[in-house]
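Remarks on the structure that follows.
The other protein chains are all here in position, but one chain of the complex has been omitted.
Going in written order, the chains are labelled A and B, and every chain counts its residues from 1.
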Amino acid sequence: MNDARRNPGDAPSLTAAQVAEMVGGRIDGDPEVLLKGVAPLGQAQSAEMGFLAQRRYLREMAGTQAGALLVSEELAQAVENHPCRIVVKDAHGALPVLLSHFYPEAPREPGIHPTAVFGKGVALGKGVSIGPYAVLEEGVVLGDRASVGSHSVLGAGSRVGEDSVIHPHVVLYPKTQLGARVIIHAGARVGADGFGYVPDGEGIAKVPQVGGCVLEDDVEVGANTCIDRGSIGDTRVGRFSKLDNLVQLAHNVQVGRCVLMAAFTGVSGSTEIGNGVMTAGQTGFSGHLKIGDGVRVAAKSAVLRDVPAGMTVSGSPAREHRETLRAQGLMFRLPETTQKIKELEKRLAALEGSEEG
Amino acid sequence: MNDARRNPGDAPSLTAAQVAEMVGGRIDGDPEVLLKGVAPLGQAQSAEMGFLAQRRYLREMAGTQAGALLVSEELAQAVENHPCRIVVKDAHGALPVLLSHFYPEAPREPGIHPTAVFGKGVALGKGVSIGPYAVLEEGVVLGDRASVGSHSVLGAGSRVGEDSVIHPHVVLYPKTQLGARVIIHAGARVGADGFGYVPDGEGIAKVPQVGGCVLEDDVEVGANTCIDRGSIGDTRVGRFSKLDNLVQLAHNVQVGRCVLMAAFTGVSGSTEIGNGVMTAGQTGFSGHLKIGDGVRVAAKSAVLRDVPAGMTVSGSPAREHRETLRAQGLMFRLPETTQKIKELEKRLAALEGSEEG
Partner (left out) sequence: MNDARRNPGDAPSLTAAQVAEMVGGRIDGDPEVLLKGVAPLGQAQSAEMGFLAQRRYLREMAGTQAGALLVSEELAQAVENHPCRIVVKDAHGALPVLLSHFYPEAPREPGIHPTAVFGKGVALGKGVSIGPYAVLEEGVVLGDRASVGSHSVLGAGSRVGEDSVIHPHVVLYPKTQLGARVIIHAGARVGADGFGYVPDGEGIAKVPQVGGCVLEDDVEVGANTCIDRGSIGDTRVGRFSKLDNLVQLAHNVQVGRCVLMAAFTGVSGSTEIGNGVMTAGQTGFSGHLKIGDGVRVAAKSAVLRDVPAGMTVSGSPAREHRETLRAQGLMFRLPETTQKIKELEKRLAALEGSEEG
């Protein structure tokens, strides 16, 4: 059952040869096979390409009905019995062009739903699309062809760049600034107050959060992710960076360009994340750190200190990855180590006994 | 103050004997006590049953005013001084029938709020309930007696089975498929794009996410939980499985039947979770794993490898639970171990000295 997929089967079929040309690959086998889609090996039908980019999925070759294989070079030999292989350097890298062809995105029809609510002085670009019950407060600026999903609320003075896509149920707090081609998924909260308080007599006083929140061009923000505005400066996410669902960026965080952050990554206040950093799921950063360009952080790490550029870290607290692996490995060998120490003690006692004797 | 409870006191009172019959338990003491509710031991009033299923809450017996006790067999002896005990094998197991009687759910009145927005070709079953400002896009299919809360957005082509309950502020992305009797809590995002990118020159290109997202019958999804659609196949959650609040399932994840996942559980792309698996809070799974049936995962574990059926794992990285406990225990004894090694060194040096001497 594949009909939960986006627009399956609506696009014109291609021959294997046409696919190979489209992705800059080569055909091993029959170039005339007609194809109308891509699917996992285990689900692909005869008119679809099976997708193979990882060795562990070779196990699904046995029963595959795929009419062709889209396969990474390094795995091509392992599937040479299949009658039609489209071999590319990296099968993952070939997906964007293929999927855009076979499963075209439903076009967003320009237009403003009559239930959308506008404050004073809202400025709309050409060809914008605004869904039912969207609310654009006073002074919002929307670039050309930007789209705003149902119920999304764009706070007073916020700006959205051209061709950006705001999915339903997004909230931009007042004055949030989005660049061009930004994608914000459902339920993301951008520009909320940071977590700032000071003791105040018997209670706790809120520190007003008056900074801004800026997402540069080509940023994508996952569902239910939260990005706080700055306390007195700005919070900023650099161009091309992508945040998964349920990520949290605290006030004043600075994220560089081309950063990838997986789900449940949390970055505490004022920490600076360099360009090209990648964080796996459930990683955390304490506040006021500098994380260098190209740093990689393994899943569930707790980064509590600055990390120099290029380093891979893991663990809680995080250290250089191989150091952590070695220490963890030895930790799991502690039962034997403890046993070994006991034996040493025994042998030593025996020696001491004979010495004294 | 208990008036924050659901419909307190609206249902007819029962005698302790009637309660015992309803839950298949026995009465120790006065069968005529009149009861109109269940409450924690420390809060229960004279017309309520105090609830006791764990030994640690015996401490609250002292001051309880409960007119009767609903108590698990294993704890019955410890409270034998109370004048009215309703003893069952497992007090927790008795709650569904009792609470449904004493605190009946407010009936959902069928009807469609005039502010709901419908796309073309929406098909509604009998007796559906649709709240204010709900949006059902083109081609949505709603089963009999399904209810859709205020503001929820059902994307184009999504399907909701009979008797399902969509709370307010839910977003189903286009083509999401829900079975019968599914419950989706406020703020859940089902079918959003997975986190898939490939490098692209100076930037990062999005891999279109074209797969589906299928939740089978009797699934419950907690508040603000996110379930991504598949990349090229489907993401799927099996029958009877329950996800807590703030859970994240990445693209192509396959969850079996009767799985329970506590808050902040994160499952990375394409991982398969077997039937009956239970994950405690803040656990994570890396991608492309196979987790066998009946596996249990302790809180905050990071599962980085396949886990065979029936195993309990813990730790980061996760290993068999007792192995982790032993290693962690020895880790906390490292100060003594280190001390012991120092002493061995001293004694050895003494021996070596006498040897040379």
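Note that a contact is a pair of C-beta atoms (placed from the backbone, for glycine too) under 8 Å apart; a residue touches a chain by one contact, two chains touch by 3 or more.
Note that this is a predicted model, so its numbers are computed, not measured.
In the whole complex, not just what's shown, which of B:His92, B:Lys126 or B:Arg322 touches the removed chain?
B:His92
Which one touches the absent chain: A:Ile112, A:Val207 or A:Met278?
Residue touching the chain left out of view: A:Val207.
Have a look at A:Lys175, A:Lys242, A:Arg257 or A:Arg296 and name the one touching the chain we're not showing.
Only one of A:Lys175, A:Lys242, A:Arg257 or A:Arg296 touches the chain omitted from view, namely A:Lys175.
What residues on subunit B make contact with the chain left out of this view?
So the residues of subunit B touching the unseen chain are 1-8, 38-40, 42-43, 51, 54, 56, 90, 92-93, 95-96, 99-100, 102-103, 105-106, 113, 115, 131-133, 149-151, 167-169, 183, 185-187, 218, 220, 222-224, 239-240, 242, 244-246, 258, 260, 262-264, 280-282, 299-300, 316, 328, 331-332, 334-335, 337-338, 341, 344-345, 348, 351-352, 355.
Touching the absent chain: which residues on subunit A qualify?
For subunit A, the residues touching the absent chain are 115, 117, 133, 135, 151, 153, 156, 169, 171, 173-177, 187, 189, 192-193, 195-200, 202-214, 224, 226, 228-234, 246, 248, 250, 252, 264, 266, 268, 282, 284, 286, 288, 300, 302, 304, 316-317, 319, 323, 326-328, 330-331, 337, 340-341, 344, 347-348, 351, 354.
One rule holds for everything that comes next: only the chains that are shown with their structure count from here on.
Can you tell me the C-alpha superposition angle of subunit A onto subunit B, nearest 5°?
Subunit A sits rotated relative to subunit B by 120 degrees.
As a quick test, compute the distance in whole Å between the mean CA positions of subunit A and subunit B.
Measuring from centre to centre gives 25 Å for this pair.
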